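Here the complex is missing a single protein chain, while all its other protein chains stay put.
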Amino acid sequence: MLEITNLVKRYGHDEAVLKELDLKVEGNSVVAIVGASGAGKSTMLRCINRLVEPTSGSIKLNGHELLRLRGAQLRRARRKIGMVFQGFNLLDRLTVMENVLAGRLGYVNLYQAISRRYPQADIERAFVLMERVGIAHYANKRADELSGGERQRVGVVRALMQEPDVLLADEPTASLDPRTSEQIMVLLQSLASELSLPVLINIHNVAQAKTYTERIVGLRHGKMIFDGLPADFNKDALDAIYGGIDAPDDAITDTPAEEHAHDAS
Amino acid sequence: MVDHAQQLADHVWQRHNPKQRLIRFAVLLATAMLVFWAVRDIDIFWPWVWDAPNQITGLGARMWPPSGEGLNNIIGALIETVHIATLATFLTIFLALPVAYIAAQNTTPNRACLWLGRFILVASRSVNTIIWALLFVAIFGPGVLAGILAIIFRSIGFIGKLMGEAIEEIDRRPVEAMEATGASKAKVIAYAVVPQVMPAFFAIVILRWDINIRESTVLGLVGAGGIGVILQGSIDTFAWQTVATILIAIIVLVLIGEAVTSLLRSKVL
Partner (left out) sequence: MTPPDAQSSTPRTWKKPPFIANPLLRYGLIIVGVVYLVWAFGSLPFNWARIAEGLPRAGRIFGGGFPPNLERYELLITGFKESFQIAIMATLVGVLLSIPFAVMAARNIAPMPIYIIGRAVIIISRSFHPVIVAILFVAAVGFGPLAGILTLILYSIGFVGKLLAEEIEEIDWGQVEAMKAAGAGYGAILFYAVFPQILPRQVGLSMYQLDSNLRASAVVGIVGAGGIGSTLMNAFGRYDYDFAFAILLVIIAVILLSEGISGWVRKKIW
């Protein structure tokens, strides 16, 4: 269970990016976080694994407070938080297998990491997961030789290698073409239920959020202004989140046909 | 016609920018005065200048034909020169990488290390190889050790500076991803930094090796080993024909060095 209370993030003396945010994610639910660029989605996700240092508040993962951890304790906590990135953030010049095994870096020792002598169980797990997402035959290919969708699969498998208690995905489909991004969303959705893993997905494509997630959280200027079921996410909520801001085109134009019909009626 | 008018208009516009014109004039005037001062003030006995072409052709004539005598000696010295350059480049790697690491803003442990690293790089780069050689000959006596140390001390700055810049220019995103897995700093560097700077590393070391071959040909002139020692000896004994052979040998060595360098580049990169 992930529990965020009163989370504030402020850069210098500027206006806060996140303003007293509260969020509770339980079980294996897939939560979409929507909002315009600059609404604080990415900052919020990075506060959870402390890639960004929150100013104040509390984040608890399975009852353990994350905000006061330092050094080795922080690294141990991070192993339990998988993250998938918009730009995939792969190690381009290394093989797919090395990228996947990098998810175990928090568990193995330095010698194992540098000599690539990972425990047999890790290699086994890597093959199982890679087969699950269909990239096992690329194991010894260099990561930069893969297509965008395949690269993001590597990113997902790397995060799952950490045996995470929660999976964070920061715009995982924004760098992909529409067809591939649907596939990645389906993958994240089904992995969440297979591994009974809560997944938080930052996404600006509202149509995808409504189709593939069970709960939508809307952010605007660092404040949560919507939290509910995809079915309740209507035109008013969309306007509240994007109103007065140039919404990304695909947030509106990519809406599937039946949604259009629904809106029009 | 239109083009011409346009050109004229451009021209007129430039002339009507008085500040630019003034700056140009001032720069030109300053340069002219500087040159005038240099020519008037320099400590040269001008009749010698007019005689210089004669002297130079005279020296050239005394060098012809190159003598084949002592060719074995020369080849031995050439090999020694290559050894100095190669060993020094090899050893420099181990010293320059830590310096590059602490002198790169994104990997340095703290500000004190950053400035220490930058100081080492600047100190190494501002002193020429031959001046380093002078110093090490005074300390360790004439010989190859002084030469190797001189090349090392100059190369640290070169390799360290370029590697530091390569480290600063890496893509930050893989670093972020590795940090998110809970990897320690050493592991982040091994996975996200090292692979990214590998190509730059090979290119820089190969480039420096090429430069070091050239530099090590002159070490001997201050007694620090290599082909320069017998060049100096031949000049001191006015054995001009041997000097000519040595000069040809140096050209051949440098050209071979360049050929090897471009071969390595195409193979490794």
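Couple of notes before you dig in:
Residue numbering begins at 1 within each chain, and the chains themselves are lettered A and B in the order written.
What we mean here is this: a residue touches a chain if its C-beta (ideal position, glycine included) is under 8 Å from a C-beta of that chain, and two chains touch if they have at least 3 such contacts.
If you're wondering where the values come from, they're calculated on a predicted model, not measured in any experiment.
Taking the complete complex into account, the chain left out of view touches A, B. Considering the whole complex, the residue from B:Val127, B:Ala200 or B:Val260 that touches the absent chain is B:Val127. Of the candidate positions B:Leu97, B:Leu114 or B:Leu145, contact with the unshown chain belongs to B:Leu145. The chain not displayed touches chain B at residues 34-35, 37-39, 41-45, 48-49, 51-52, 55-56, 58-59, 79-80, 83-84, 86-87, 90, 122-123, 126-128, 130-131, 134-135, 138-141, 143-145, 214-215, 217-218, 221-222, 225, 228, 231-232, 235, 243, 247, 250-251, 254-255.
Contact between chain A and the absent chain runs through residues 95, 97-98, 116, 118, 120, 123-124, 126-128, 131, 139-140.
Following the convention adopted for this analysis, only the chains that are shown with their structure count from here on.
Centre-to-centre spacing of chain A and chain B amounts to 49 Å, using the average Cα coordinate of each chain. Against chain A, the residues of chain B that register as touching in their complex are 171, 173-174, 176-184, 186-187, 190-192, 195-196, 198. Only residues 49, 51, 72, 75-83, 85, 87, 89-94, 98, 102-106, 110, 113-114, 155, 158, 162 of chain A touch chain B when the two sit together in their complex.
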